[in-house]
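With one protein chain held back, the other chains of the complex are shown just where they sit.
Up next, subunit A:
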Amino acid sequence: MTVSEAVLNYDLKRAVHTNRLKGLWRLMRGFRKLYIAATLSLGISAVAKTLTYLLLRYFVDDYLVAGSAALTLPAIALGFILLAGLEGGFSFLSGKLAAQTAEGITRRLRNYLFDHIQRLTFTYHSRMETGELIQRSTSDVDALRRFFADQAIGIGRIILLFVINFIALLQLNVKLALISVIVVPVIVGISLIFFRKISKAYEEYQTQDAVLSTTLQENLTGIRVVKAFARQEYEIGKFERDNWEKFLRGKKLLKMHSLFWPISDTICNLQILVGYLVGALMAINGEITVGTFLAYAGLIVWIIFPMRNLGRLIVQTSTGMVSYNRVMEIIKQDRESLETGKHRPKSDILGKIEFEQVGFAYDDGNVALEDITFKCEPGQVVALLGSTGSGKTTLVNLLPRFYEYTSGRILLDDIELKRYPRLFLRQQIGIVEQEPFLFSRTIRENITYGVGREVPQSEVEAAAKAAAIHDIILTFEKGYNTLVGEKGVTLSGGQKQRVAIARTLLKNPRILILDDSTSAVDTETEAEIREALQNLMKGRTTFIIAHRIQSIMDADLILVLDKGRIVQRGRHADLVRQDGIYRQIYEIQTRIDDELEKEIASVS
């Protein structure tokens, strides 16, 4: 059975609820019928099991003892097989349906979370830690899966078993039935207490496990230090301490288990023994038949022993609840819409940009940009100069609407930026970062990432050549099919940047944002990157975040930013004539040359 599109596309935001049980129930939307069917099957299976014992009673009483059974021996034998088939069949069905429910809900949740996270705003992403988001999307989702797969269904199973078998016992003999369940609350209570402790001990054990892993990892990554100081013995001692602590905690955990099971065994056995005694005496007195006693002896086991697991399931359920909250905290957040915006031109934009007294402040009121006004024509180059925190990055982040300006307005081709849908805007803008992020895919996939169409190899190679990375790619054994990252080659900062340039060339955007701080790149590759960038900038409106003057001398407009404001503007020729930061930077070059001269002169 497959679930419909409507169920798969159900907006999980509607499953956000302050009552966690209600929320979990809403999370099951679309799968509830399956879940109910799974529970019903479980019930039928339990009934079949109970009937088996009743058939045994009939067999013993009417056939063996009285010899007056209406059913023949083969019929009874067949009855046992049928009941077993029924029990097995429905227990299978229940398992199958429960798996469909749990796995289906989880799949939908995973897909939703994945999509949701990539559509959340930048503000959210910069606020949240990556590790935290990943953990919620994986371990917490898995805890929810276990809730649906094991705990919800497991608790239902225990309760069903109890109810059905207890009803059967009542049918057999009320007195006997009542005597047999005295111990049930005790067992549930004990298992709750024990498992609460066990789960605490388990957590401690896991914590130590993490500590041990850290010790090991630090040793392995720092093996050069260990060897350089000849500290092997010391390291062995350190590991030994953590290792031993883990052993001790494991031992403590096991001690609890080794107490819980025999103690609960003994309690259950005592109850069963009492039941046997009372039942046997009643049988001897003729109050019940031998068959009834046999059926009773079988049924009681299914009432008492499963109860021991109830505590475990209940304790685990609370974990599921906590995870529900953690996951829903992400789902609660609002996405940024990619589609809203009325103005979507049929063709590409020209790239004329105007900032009119634009300001930007963060949610907490921190002002990052203020009174930014400038204008640039299509194909022009705007260079931004300023220290870290001066607002350069924030300014360019406004263009693809990563952030929304909070005052003033930005015009793109004479139309206010907010009227363009984000998707359209971002398709028109290309970004090359200083240390670009590459995905652990092949180099080819990284270059074509974001193009959204089949790209012929010749086109990929042309882009790579223009980005001055083609020759390097060819030196790898697998060429363009080389994996990037941990499992493949590690690219240097400059190489990554050139892959990103190739990626942007293929995307062919009208507006370009470049982060040109080449500080991470060694001097050899600087020239190549510069050339690649020149290729990229041709015919596009370009914003350069720059650190040094050589790269921006030809810019049509240079903006010097400080604390979110423009403090100097103009072309290179104008700016060098003014007093100010720009000239200071410019003069550094001449100063360096002078110093170098002096330096060399001093040795000869």
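Following the convention adopted for this analysis, a residue touches a chain if its C-beta (ideal position, glycine included) is under 8 Å from a C-beta of that chain, and two chains touch if they have at least 3 such contacts; residues count from 1.
We take it that contacts and distances are computed from a predicted model.
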When you check the chain that is not on display against UniProt, which of "SusC/RagA family TonB-linked outer membrane protein", "Stage V sporulation protein R", "ABC transporter" or "Circularly permuted type 2 ATP-grasp protein" does it turn out to be?
"ABC transporter"
Absent-chain contact - pick from A:Leu21, A:Ile36 or A:Leu73
A:Leu73
In the complete assembly, which of A:Gly89, A:Gly359 or A:Gly408 touches the absent chain?
A:Gly89
Contact with the hidden chain (one of A:Gln171, A:Thr207, A:Ser258 or A:Thr340):
A:Ser258
The listed residue (A:Arg110, A:Lys197, A:Lys352 or A:Arg530) that touches the chain absent from the view is A:Arg110
